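See structure below.
For this depiction, one protein chain was excluded, whereas all remaining protein chains were kept in their positions.
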Amino acid sequence: MTRKLILWLPFALIALLFLAFFAGLMRPDDHVIASQMVGKPLPEFVAGPAMPGQPGAATADFSDGKPRLLNVFASWCVPCVQEIPMLLRLRAKGAEIDGIAIHDSSAELEKFLAANGNPYTRIGLDEGGKAQMAFGSAGVPETFVVDGTGKILYQHIGVVTEEDMPKLLAMLGVKP
Amino acid sequence: MIAEAGLAALWLAAAMALFQLALGALALGRGRQSLGSAMVPVTLVQAALVSIAMACLIAVFARSDMSVLLVASSSNPAMPMLYKVAGSWGNHEGSMLLWVTILGIAGATIALFESKLRADTKLATLAAQGAIALGFYAFLLFSSNPFARLTDMVEPQGLNPLLQDPGLAFHPPTLYAGYVGMSAAFSFAVGALVTRNVGSDFAGAMRPWILGAWIFLTVGITAGSYWAYYTLGWGGWWFWDPVENASLMPWLAATALLHSVTVLATRDGLRAWTVMLAVLAFSMSMVGTFLVRSGILTSVHSFAVDPRRGIFILALLAIYIGGALALFAARIGTVTEGNRFDMVSREAALVVNNLILTVILVVVMAGTLYPLILEATTGAKISVGAPYFNSVAGPLALILLVLLAAGPLLRWRADLPKLVVERMAPALFAGAAALLLLAIFGGRIGVLPLLGLVVAALVAVASLAPLWKRNLKRTPLFTYGMVLAHLGCAVSIAGMACDAAFTRENMVSMAANDTREVGPFAVTLLGVRERPGPNYQALEAVLSVSRNGGAPFPMMPQLHQFSDPQMTTNEAAIDTFIDGQLYLTLGEDSDGTHFLLRMWWKPFITLIWIGGALIAAGGGLSLLGRVRRDVWNNRWPWQKAGGRKADPAPEGAA
Partner (left out) sequence: MKALSAALLLLIAVPVTAQAQDYAEVSLADPAKEAQAVALMDSIRCVVCQGQPISGSNADLAGDMRRMIRERIAAGESPEQVRTWLVSKYGDWVTFKPEVKSETMPLWLLPLLALTGGGWLVARRLKGRKA
């Protein structure tokens, strides 16, 4: 009896393995590395001003009682261009958006914003990816929702699209 | 036209494979013995047709026929001819066609040259080969037609620059030859199960195939490791990456099988286990192909991926492997157990070898697949990499190596522990000497590298011991093969341990005429210049290197900037010395005056691949010895009956 069971054991193991493969195929890896900072206070960071006439961003700016979006972007990032109109619309509806530019330079940023529009209240230039790592952000663009007390409520990975607008506005407490 | 001819050949080859399966079923199931005689010609025709299909694919790639979808999407007329040809199997469809081509040729070889096996078992084996091929033909024809014409515009991609390397021309075909060899072993096992013929004859017929497949896998892994080492440009030679693990898993199973089949052929023991391993080794090579092809795991070496194809391959695998294991469970009960063995005997050592190899296989599988299973079930993402594999598989491998030292010195059936220790004495002495030397001169090195070096010394001496006090002229070739392969293990482990223990690294930012040091070398940057390549722009650093103040010599690492597709690759400058390699790469960022250089001095690292080559060469000698003896025995049939059993030479493990 035991011998019989042992003989069918490999079959059972392989069947289990294949079930797992099947599950893996049905749910392909989304390649998304979510930040572990969601639900936690915004970490300490200081990102100096990126260009004249617009202030930089730091942790202290995020606890003035007003919820904000924190947009991680870069002038060299192609998809970021797509989401600027969305961000401009969010801003028109009263959302406050602060930007953190990754691996960027003032000159490039100025060109980028002149061409696409500037939805940002503040733009901080992230030196050496320090702020990005502190947020647990894995790429650009990413958008964090930070509440009035400075707590990270939500992380949106990738381009902000039409469908994401109501959700973001609701979290910001702005009526659509 | 060539593409259509290829597609037609592929359809016809598929029909032949179906025919093979039907012939087998009719001859064995319905007792129409006469039909069996058609099997060999049909198998040969299938091989010829699929070879024609492959030749057509190579032709369309060589001519850069941009009306073929596959060529348009993965080739580029500007590439050198070698890469154009190699590009035909550098993509999903082409590599599957290559796979099934090698399978067809393997089937033809069995049909032509296998003479030892009982006729019905041979018939069943060829039918099983046909069944495997049929699945792959279906896969090619229905979901990945390599000859499809271009209908819409596709973005021409060019071949991934990392793959534009002579390595591509040889690496995948080598690994595939290994995988296909395992499929032959699988077919033999299925044939033996179907015809209830699991014994030493079957083992003898299967053994050259296992040996051949194992040689290819060894060469493939060794060459792949060196390829990754010099193309990726970071000095690493093994990353425990899923794709690498996918090639390691069948190798581990094949190594176990190679040793267990020896017990079956020589002592008629381990019948069920050997059949099980044959199925397992093939399963592992298929699972490996599946993992790489389906894109289910993320990897450095990833190709383009498509989940629908994944489902198709998975279904095929489920049928083959599930079917074979069900057949195993249902039939193996009728196979008698075979000979038992004593605790201290060569059989026991080989069984423990199999046990440890299997456990290492489980470690590699768990580390590779568990993250996938965890994510599918709970959504939690974890990564398993070098720290896990090294700490869990490393000690097991060291135990295995100690066993490897002792195994060939044991007698079959039963042996006395005292005598074994006596025979092991020189080896144990060598290990102790190595430990002493390392303690005095080695400096601070980790536990695992230290043990690795000690065990390497022990195994190196022990591996030669089977030749001790023997008439070297009368020693059979396969014993030399075993000695060489085991020595190769020692050499390879020594290289790995040296790399872990003694590598010196220095990453620097240099301006012209700056000098920096790494290990015993002083590296001076003379300048950086641009050089145009055939399909890339190169930035080349001109360095003057001197060892311990000796005469300077030039080294020129390059950075290649490809535009189609956009990608930058490092072309390392590697200088090989008798005691190691100096490995220099030029980094990407620079401000025009300062350049980033990564420098490694890797003492004795070449031993890793020399060891791999020795292992493969040992396999080659064994194969030659086996085949020569088989031919010898067949030539004088009257010697055959007595000759095999009365062979006085104690057989080697391989």
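Assorted remarks:
Order as written gives the chain letters A and B; numbering starts at 1 within each chain.
Rule of thumb we're sticking to: a residue touches a chain if its C-beta (ideal position, glycine included) is under 8 Å from a C-beta of that chain, and two chains touch if they have at least 3 such contacts.
Please read these numbers as outputs of a predicted model, since none were measured by experiment.
Which of A:G48, A:P79, A:G94 or A:P166 touches the hidden chain is settled by the complete complex: it is A:G48.
When the omitted chain is restored, the residue from B:A366, B:L403, B:V420 or B:V542 that touches it is B:A366. Considering the whole complex, the residue from B:G29, B:P166, B:G333 or B:G385 that touches the absent chain is B:G385.
Counting the whole complex, the residues of chain A in touch with the unshown chain are 6, 31, 33-37, 48, 51-52, 102-103, 105-107, 125, 127-130, 132-136, 138-139.
Listed by residue number, the positions of chain B touching the unshown chain are 232, 234, 236, 239-242, 298-302, 340-343, 348, 351-352, 355, 358-359, 362-363, 366-367, 370, 374, 378, 380-388, 392, 396, 505-509, 568, 587-591, 594, 596, 598.
Heads up, the rule we're going with is that only the chains that are shown with their structure count from here on.
Inter-chain centre distance (chain A to chain B, centres taken as mean C-alpha positions): 42 Å. Residues of chain B touching chain A in their complex: 272, 276, 279-280, 283, 287, 290, 294-296, 298, 307, 310-311, 314, 317-318, 321-322, 325-326, 328-329, 332-333, 369, 372-373, 375-377, 381.
Residue ranges on chain A touching chain B, taken from their complex, read 3-4, 7-8, 10-11, 14-15, 17-18, 20-25, 27-29, 31, 33.
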